[in-house]
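For reference, the structure I am asking about is given below.
Only one protein chain is missing from this complex, and each of the others stays in its spot.
In order of appearance the chains are A and B, and numbering begins at 1 in each one.
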Amino acid sequence: MLRYALLRILGAIPTLLLVIALAFLMVHAAPGGPFDAERVLPPEIEANVARAYHLDESLAQQFVRYLSGLVRGDLGPSYRYRDYSVADLIGRALPVTLQLGLLAMSLAVVVGIAAGLTAALSKNSYVDRFVTGVAMTGISVPVFVIAPVMVLIFAVYLDWLPASWTGGSGVSRLVLPGVALALPQIAYIARLTRASMIAVLSSDYVRTARAQGLRTRSIVRYHALKPAMLPLLSYLGPAIAGILTGSVVIEEVFGIPGVGQFFIRGALNRDYTLVMGIVIFYATLVILLNLVVDLLYGILDPRIRGR
Amino acid sequence: MSYLAAIKPIVRKSRENRTIVVSLSILLLIGLLALIGPWLSPHHYASTDFEHSFVGPFAGDWHLFGTDDLGRDLFVRTMLGVKVTLFVAIIASVVSLGIGVAYGAIAGYVGGNVDAVMMRIVDALYALPFIFFVILLMVVFERNFLLIFVAIGAINWLDMARIVRGQTLSLKQREFVDAARLIGVSGRGIIFRHITPNLFGVVVVYMTLTIPQAILVESLLSFLGLGVQEPQTSLGALVNGGVGNMERAPWLLLMPAIVLALILLCFNFLGDGLRDAVDPKKKT
Partner (left out) sequence: MNLEFPRIKARVTRRLSLLICAAMLVAACGSGDDRARESVLNRGIGAEPESLDTHKSRTNQAGDVQRDLGEGLTAYAADGELVLAAAERYEISEDGRQYTFWLRPEGRWSNGDRVTAADFVYSFRRLVKPQTAAFYAEQSLGDVVNAVEIIAGKKAVEDLGVEAIDDLRLRITLKYPVPYFLALLTHPSTFPMHRPSVELHGDAHARPGKLVSNGAYKLQAWEVGSYIEIVRNEYYRLNEQTSIDRVRHHFTPEDTVELNRYRAGELDITFSVPSESFDQMKKERPDELRVSPFLAVYYYGFNLTRAPFKGNPKLRQSLSMAIDRETLTRNVTGRGEAPAYGWVPPGTNNYEPRQFLYADMTKAARHAKARELYREAGYSEEHPLRVEIRYNTAESHRRIALAVQSMWRDVLGVESTLINEEAQVLLQNIRMRQVTQVFRLSWTGDYNDAHTFLSVMESDNPSNLTGYSNPEYDLLMDKAATRSDPELRQVYLEEAEKLLLSEHPVIPLYFYVNKSMVSPRVRGWGDNVLNYHYSQHLSLSDSD
C-alpha cells in the first residue's frame, strides 16, 4: 500500500510539471500586462516597473526564475496585491474556501445519501418520484441562478441570513453559499446512491439473505450498505472537483474572499504569479485527494486490495 | 454491422419508453420554436426601443416574454439564445466525442503497454484544474466563438475515452472481431469499421448526457462575462443579465431560466432513458 502511494505521488510529478508549463505559457500569452491601465504610465515609469518585477527579462529567464523559486517553496510576490506574496494570499484565502467546501461536501454526502436511500427503499413510490424529480432539477438548474434567488429571498426579503460574507459571522454567513454550493452535489449523490442501492438490493446475495428471512433493515445495514457505497467513493473525486469549480461562482456571488475569487481577479488583472500559484496549488490538491480516494477504495473493497 | 443497424434496437426500445418520448418531444418542440419563432414575431433580436424597456410578458405589441433593459424583445432573444446554446453544446459534444472515441477505441483495442500509458495520461489530465484552464484560454484567445466549443469539448472527452475503452475491451473478445482479423482486416479497419459501429449506442447515450454538461459550462463562462458577443446571446448570458434585474423585472431572469432548466431537464431525462434502453441491466 505504502509503495503504491509513493509510486502514485512520483507519477504525479510529470503531471505537475505539465500544469506549471501550461499555466506559465498561457498567462504570459494573454494580451496585456499586469500594470496596464487606462491611465497609461509614462515610459520611464513603465520601464522602472518592468525592471522591479523582472518583466524585462526573456520568457525563458522568467520561467527559470519562477521554477527556481518554486523549488525553494517561494511562489513569488503578487503583482496586484503589492503588499503581499502569493503564499500569503493563498494562505489567507484557503481557510475560507476549505470551510465552505467542507460544509458543502458534508451537506452533500449526508443529505444526498439519506435522500438516495429513502428513495431506493421505497422504489417507485411518490417519495421516490419526488426525490428523483428534485434531484434531476438540482442537477439541471445552474448554481448561478439558484444563488442570487436565494440571496433575494432569504437575505433581502426575509432578512434571516446575511447577504454576504462580511455581513455575518460564524456559521450564519456560511449557510447560503454552502447550501447553494452543495445543491448540485446533493442531487448527484442522491441519484447515485439510489441507483447503486437498487442494484445491490436486486443482487443475488441480497435475495438469498431475504430468502433466509432477514428483515429489510438488517439486510440494508449489514449486507447492502457497504457495497452500495463503493460507486459513491469513486464519485468523491469528481465531486471535489465540482465543488472547487462551483466555489468560483459562489465566491463571486457572495463576495467570499476564497481562492476562486483570487483566481478570477488574478486572471483578469494578469497577476501572473497569483494565477500560477493557485493553479499549481489546486492541481496538487486534486492529485492528493484522488490518491486518498483510491487508497480508501482499496481499503473498503476487498476485491482490489491485493493490487 | 452498419451504424444504422446499431441504433435500430435503441429506437425500438425508446418508442416504448415514456420518459424518452416525452423529453424528446419537448426538446424537438423547443428546437422547432427556436427555428421558426423569430419568423413569426414582428421583432428583431437586436432592435432596441428605449421607450419600451422593461415591458412585462404578454403586455401588448407581441412581446410574448416582455422586453429587456434596452427594449429588445425577450422572446426573440430567448429563441436566439436557445439556438446558440444548443449549437455550442452540440458542437462541443461532437468535439469531445471525436477525441474520446478515437482515443478510447485505440487504447482499448491495442491494449498492453500502449493502453496503460494512454490511460495514465487520461488520469493525469483528470488532475488538471480544467475550469481554470478554460478561463485562462478565454483570456488568452479573447472571445473566439469557435474556441468556446473546442474548450468545452476538451473538458469532456476524458469520460468518453474511459467509457469507450471499457466497451472496446469487451468487444475485442467477441467472435466477429476475431473473424475480421482472420480474414486479414487491418487494425485500423477493425477499429473504425467493426468496433466503433458497435460502440455507437453507448456513445449516443453519453452524448445526450454530455450536452447538458456543455450547456452548463457555456453558461458558467457567460456568467463570468466570457461568453458570446452582443447582440448575439446565449441562454447563459440571458440568465446572467436577468440576475441583475431580478427585482425590477423578474421575467428577464425567469423566462430564459425556465427554458434553460427545461432543456437541461429534458436532456438529462433523455440520457437516463436511453441508457436504460441500451443497457437493460442498469435499469433503475
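Here is the rule we go by: a contact is a pair of C-beta atoms (placed from the backbone, for glycine too) under 8 Å apart; a residue touches a chain by one contact, two chains touch by 3 or more.
In this text the structure is predicted, and so the values were computed from the model without any measurement.
Taking the complete complex into account, A:41 is the one of A:5, A:22 or A:41 that touches the chain left out. Checked against the full complex, the candidates A:16, A:87, A:268 or A:289 give a single residue touching the omitted chain, namely A:268.
One chain is missing from the display, and on chain A it is touched by residues 30-33, 35-45, 48-49, 51-53, 77, 80-84, 88-89, 92-93, 96, 151-152, 155-156, 159, 162-167, 252-258, 261-262, 268-270.
Seen across the whole complex, the unshown chain contacts chain B at 46-48, 50-51, 53, 69-70, 139, 142-143, 225-226, 229-231, 241, 243-245, 247-248.
By our rule, only the chains that are shown with their structure count from here on.
Chain A and chain B have CA centres that are 23 Å apart.
Taken together, the chain A residues at the contact with chain B in this complex read 11-12, 14-15, 18-19, 22-23, 26-27, 29-31, 136-137, 139-142, 144-145, 148-149, 152, 194-195, 198-199, 237, 241, 244-245, 248-249, 252, 263-264, 267-268, 275, 278-279, 282-283, 286-287, 290.
Here chain B touches chain A in the complex through residues 120, 124, 126-129, 131-133, 135-137, 139-140, 142, 212, 216, 219-220, 223-224, 236, 239-240, 243, 246-247, 253, 257, 260-261, 264-265, 268-269, 282, 284, going by the rule given at the top.
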